[in-house]
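Only one protein chain is missing; all other protein chains are in place.
== chain A ==
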């Protein structure tokens, strides 16, 4: 089943994401979290989300997740010890359980959010606007999201520039590397601010907030399928919550 070919309203997707993330946060036992994660993955596949691509993009975030998981496991002293060096216990059954719980919860949130990537940022903004959120606010969020790749690009450009001057970042000690990064901070921030300023000028010169209201060329219209999906999502979430 490839739902994305049928054109699902972005508001429907937002509700699905909201239901899945709520379940991910509310439940605390691993079995339930695994079930929710599998459901999330199944729904993502139905929406034809490029899961592998998303995982690759979130690779650096996954390392942070693993570190947090390990830290949580180590600092949890309840349960039976699993790894002990001398008199110090590094990992307990409870720690491992909490760590896994955290990683499953984060995966549910991340995978469910990938469903939104099947709609364009304009569609999502329009979804929020038709829900009653002021356009300026929704637009601000969309522009903020658009700015993340610009920031990444700015960082990459600065790193390349510094490497072209003969500094091999991979080969210098961590202390010196941090020192080099501190030098990069100012040009990256200034470059990003300058780009943001130019972008905001372009937006202003295109009549942004020229009037109190604005028309919208894009108008979202929910189909019966959207209503069915929303109903099923909410009902399933409630049932899941009550039963477990």
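Keep in mind that, in the parts below, a contact is a pair of C-beta atoms (placed from the backbone, for glycine too) under 8 Å apart; a residue touches a chain by one contact, two chains touch by 3 or more; residues count from 1.
Keep in mind that, in the parts below, contacts and distances are computed from a predicted model.
A chain of the complex is left out here; the name its UniProt entry carries, from "PadR family transcriptional regulator", "Thiamine transport system permease protein ThiP", "Succinate dehydrogenase subunit C" or "Energy-coupling factor ABC transporter ATP-binding protein", is "Energy-coupling factor ABC transporter ATP-binding protein". Only one of A:84, A:163, A:186 or A:216 touches the absent chain when the whole complex is considered: A:216.
Note that of A:178, A:202 or A:232, the residue touching the chain absent from this view is A:202.
Chain A meets the missing chain through residues 120-122, 143, 146, 195, 197-211, 213-219.
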